[in-house]
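Not every chain is included here, but those present sit where they belong.
The letters A and B name the chains in turn, as written, and every chain counts its residues from 1.
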Amino acid sequence: MRTDGRNENELRQVHIETGYVKHPEGSVLITVGETKVICNASIEDRVPPFMRGQGKGWVTAEYAMLPRATEQRNIRESSKGKVTGRTMEIQRLIGRSLRAVVDLEQFGERTLWVDCDVIQADGGTRTASITGAFVAMVLAFGKLVKQGTIKKLPIKDFLAATSVGVLPTGEEILDLCYEEDSKAQVDMNVVMTGNGEFVELQGTGEEATFSYPQLQKMIELAQGGIGELFDQQKEAIGEWSAHIDRNRNQ
Amino acid sequence: MRTDGRNENELRQVHIETGYVKHPEGSVLITVGETKVICNASIEDRVPPFMRGQGKGWVTAEYAMLPRATEQRNIRESSKGKVTGRTMEIQRLIGRSLRAVVDLEQFGERTLWVDCDVIQADGGTRTASITGAFVAMVLAFGKLVKQGTIKKLPIKDFLAATSVGVLPTGEEILDLCYEEDSKAQVDMNVVMTGNGEFVELQGTGEEATFSYPQLQKMIELAQGGIGELFDQQKEAIGEWSAHIDRNRNQ
């Protein structure tokens, strides 16, 4: 039995609120259990230096936590004067994941930034960020389509993420909350597309290891959970869902 | 007539939501018109080095904006590797203001941190931060009182802030939104206590100046607005309001 009474294959309550903040082209507050992340997508009319002159766009992400998103207050990275290794690892993961479902050729020399700011953390902040960032990104690109700036939504498929892990009891579970995460022997983040392919698979045994059968069981749990997240995303993006389905079938 | 139809002496809609985030000892979302700031108060069981061994506490503040709190996306200060001059000036102002109504002798060698994170900006973010931070601080100290850690609420008086300014037409106005602020000739932030005294008065004429009569008119507007903010704060802190009144009369 899990601490919050969920079954091993049960996601926490998920809610995706769109239009959360007014300025960004796409803005989402995603809630997964007690984890809350604001995902804001911004369009900038230029690309970073290494992409210039190729006629292609770029998608990138930044991730941060408010100092008191966690049980103990954390020192701001701006006060420290540098971004920690953990933050860099997470924002690189989010950016790479989003790019896997974007057609960079189809929106000109523009950059789509997604800022994922965790206002309350209870485990799974990076996977909630990816799931929410996808929605914010679709809304921002949708705005460009509506304005006639680009012709079609440059999104090739759905994208969502969740975590799976192995408890000290040896039990594999889906969508770990902080308490579970802190005692888990293995923690794996899985990012998948709508057609069931993997984008990222990051399994880590901190001071522990995991076997092939455990890997297979964890992947199975992740597949189930991500399927449910796609349903939530479809509801949040409304009309754009059909556009993505159309792109998938081309 | 003002751009949003308000009278010269009219505040924007103010709302103070308490318990916004779960981990902090005091947590508030303050909304002033379209400006939204999360104010989280944390208690730490030690003081900074320059305060050690005096048996007194310390109150300090940090301020930041989400990158897309504004119309244009801003680069994160953590990415720049340093905190800007504007941010430092604001967080020093918030900290100083709060300390003016706190009895540092009454809560031991502890630090109260208030983190003010602007999630949506439309002018007046620093004064909204002060007004919201006061509420978060009272709730955090209240928690210590309830736990029996300290005997009484170490708050000597109410504290709130607003901005006033002079439009290019020469008209003095209360509580400037961003559009007004960006064209105003003079911008003044006023921080006051419940008994009508000033804590901070920062009037600035960027490429402009202001006369003594204009100063007097602006102060009058600020006094009116701050009075209304006290009413909102009292409602938000509930029972603690009577504690502060009692402290004021001692």
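What we mean here is this: a contact is a pair of C-beta atoms (placed from the backbone, for glycine too) under 8 Å apart; a residue touches a chain by one contact, two chains touch by 3 or more.
Every value quoted in this text rests on a predicted model; they were computed, and no experiment measured them.
A.B. asks: Enter the number of copies in the whole complex; the displayed portion holds 2.
C.D. replies: Identical chains making up the full complex: 6 copies.
Simple rule for what comes next: only the chains that are shown with their structure count from here on.
A.B. asks: Could you tell me the distance, in whole angstrom, between the mean C-alpha positions of chain A and chain B?
C.D. replies: About 34 Å separates the centre of chain A from that of chain B.
A.B. asks: Can you list the residues on chain B that touch chain A in the complex?
C.D. replies: 21-24, 27, 34, 36, 38, 40, 42, 44, 62, 64, 66-71, 73, 76-83, 87, 113, 115, 117, 119-120
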